[in-house]
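As you look at this complex, bear in mind that one protein chain is not there, while each of the others sits in place.
By letter and in written order, the chains are A, B and C; residue numbering begins at 1 in each of them.
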Amino acid sequence: MADPMKIRASLKGDVADIRVMMSHPMENGQRKDSAGNTIPHHFIQQIWVEVGGKMVIQGQTGTSISRNPVFGFKVKGAKAGDKVVIKWRDNKGETRSDEATITA
Amino acid sequence: MDMFRRSLLKGVSASGALAAALAAGILKPTEVLAADEWNRAAFDSKDAGAALKAIGASSATDSKDIVLTAPEIAENGAVVPITVLSNIPNTISIALLSLKNPLPLAAAFDFSEGAMPEMQVRVRLAETTAVRALVKTADGKFFATQKEVKVTVGGCGG
Amino acid sequence: MNTRKIIALTIVAAGSTVASLPAAADAEHRAKALEIIKRDFQPRGQAGVDRLAEDGLQAICNRTGNNPPEYIAKRMEADQLATVKLPADGKLLGDWKEGEKIAQSGRGFTWTDNPGLPVGGNCYNCHQISPKELSFGTIGPSLFQYGKLRGNTPDIQKYTYSKIWNAKGFNLCSEMPRFGHVGALSEQQVGHLVALLLDPASPVNK
Partner (left out) sequence: MRIIIAFAAAIAFGVSPQLTFAQPSPAKAPAKVQKKAPAAATPAVEEPDEATKEFEKFRAQMEDSNPAELFEMKGEELWKQKRGPKNVALAESCDLGQGVGVVKGAYVGTPRYFADADAVMDAERRIVWCMVEKQGFKFDDIAKNPFHRENDPGAPDITNLVTYVAAHSKDMKIAVPLDHPRVHDAYETGKEIVNYRAGPYDFSCNTCHGSDGKRIRMQNLPNISTGKGAIKGVQGWPGYRMTGGVMLTHQWRMNDCFRQQRFPSPKYASDVVSDLLTYMIGNANGQIYRGPGIKR
């Protein structure tokens, strides 16, 4: 199973600052292993962010995103204690979902 | 828009949710960039023009209301931090492209329900290139801005 | 073969003088360090543990804090200089463009380097050379305008060639590797580097 994400969500005024780090190789299909074989594509394609029960952000990503991706978002109208749920799905169909609570 | 909740919380297939949203007239087909189905045509495009076309943005107006923050010189092409912030009213989507990468489209995000039109991402850049931020507004218009990022150590090869 | 003999000789020379040298290093910890170095390394790739053994020159430099008494330094420098192998055809000035390529490459001799591939000169790691290359090190002096300042005379050519072949011939404990002496660079490659530094057409002298 995929490794957990690290999600930080803190409130500045009524805006939640959300940072997420994902553990993922984001193989772009262009690198070679030590034997000279091309390492196949393996990358996150979709990301969903939900805050306080509402889907607020949906994203699609390609192979240009760095390994172990980091994303930052801002969501207005959030409250301390609101739950942030983030999910990703990669090109192999693997998914991972983690959550955090917005801190004041 | 809360139709999409199900795709996350209940694992309902995303395309199903999209179809439902479209059917219910909640979403117009042109409304967002990053709706449920991963846009293979756009992400597999080898040049930026084709990628833009695939997300319906063949033409875009240059705008100073998009704040694209990227280093002038990347410390390492493997990890280039980029922030895009749109001050254009009714921004619903932001996409980012690195024009000289083998596959230029890096990411496209849709914002709703209080999400501010701003995203921080870290991208790989194969070489010195312009990065282009594209904004879509609720009325289907596209705006763009771009910035050159110098890369001394490329981030794509082995 | 010749080289080996000279190293052997310098070791003998070193052996006879070490005892009378001032103890620049803490002898007890130095002995311990040697013991640990001997024990705690393992061969990897082309880098065998034989590389840990000091040759005579290294031994002298290590024991004197890189500052050997002059009478030893002079004698050993002469020995080192005698190892310089000049090109058979007597042509010291090669092609500066080839020299630039050699100067750029830092490959060679590490455990990840393929021993079959040519070794680079590592020059830009430590020196400023062509003004076009801004990514240069400062461990050694700047060589920009090297030839312009010195002239492209046969003497300077020979000095430059010899310095690259075996820098220790001029300064016993120089930080600069002995590129020709250790077999990193061939006569021809050293000649290309000489051209990079001395050829009036080289960007170094523009």
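Everything below uses one rule, namely that a residue touches a chain if its C-beta (ideal position, glycine included) is under 8 Å from a C-beta of that chain, and two chains touch if they have at least 3 such contacts.
What you see is a predicted model; the values in this text were computed from it and never measured.
A.B. asks: Sort by label and list the shown chains the missing chain touches.
C.D. replies: A, B, C
A.B. asks: Out of B:Pro71, B:Pro89 or B:Gly140, which touches the unshown chain?
C.D. replies: Reading the full complex, the residue touching the unseen chain is B:Pro71.
A.B. asks: Considering the whole complex, not just the chains shown, which residues of chain A touch the missing one?
C.D. replies: Residue positions of chain A that touch the missing chain: 3-4, 6, 8, 19, 21-23, 25-26, 31, 33-34, 39, 66-68, 70, 72.
A.B. asks: Which residues does chain C use to touch the chain missing from this display?
C.D. replies: Per the touch rule, chain C residues meeting the hidden chain are 25-26, 29-30, 32-34, 36-37, 39-44, 47-49, 51-54, 57-58, 61-62, 65-66, 104-107, 109-112, 124-126, 128, 131, 134-139, 141-142, 144, 168, 175, 177-178, 182, 184.
A.B. asks: Since one chain isn't shown, list which residues of chain B touch it in the complete complex.
C.D. replies: These residues touch the chain not displayed: 71-73, 75-76, 78-79, 81, 120, 122, 150, 152-155.
By definition in this document, only the chains that are shown with their structure count from here on.
A.B. asks: Report the inter-chain centroid distance for chain B and chain C in whole angstrom, where each centroid is the mean of the CA atoms.
C.D. replies: Each chain's C-alpha centroid was found; their separation is 53 Å.
A.B. asks: Could you grab the centroid distance between chain A and chain B? Build each centroid from C-alpha atoms only and quote it in angstrom.
C.D. replies: Chain centres of chain A and chain B, defined by C-alpha means, are spaced 15 Å apart.
A.B. asks: Please output the residue numbers of chain C that touch at least 2 other chains, ranges allowed.
C.D. replies: none
A.B. asks: If we count contacts the way the header does, which residues on chain B are in touch with chain A in the complex?
C.D. replies: 1-2, 4-5, 7-9, 14, 32-36, 38-39, 43, 78-81, 83, 98, 101-116, 118-125, 155-158
A.B. asks: Which residues of chain A touch chain B in their complex?
C.D. replies: 15, 19, 28, 30-32, 45-51, 53-67, 69-78, 85, 87, 97
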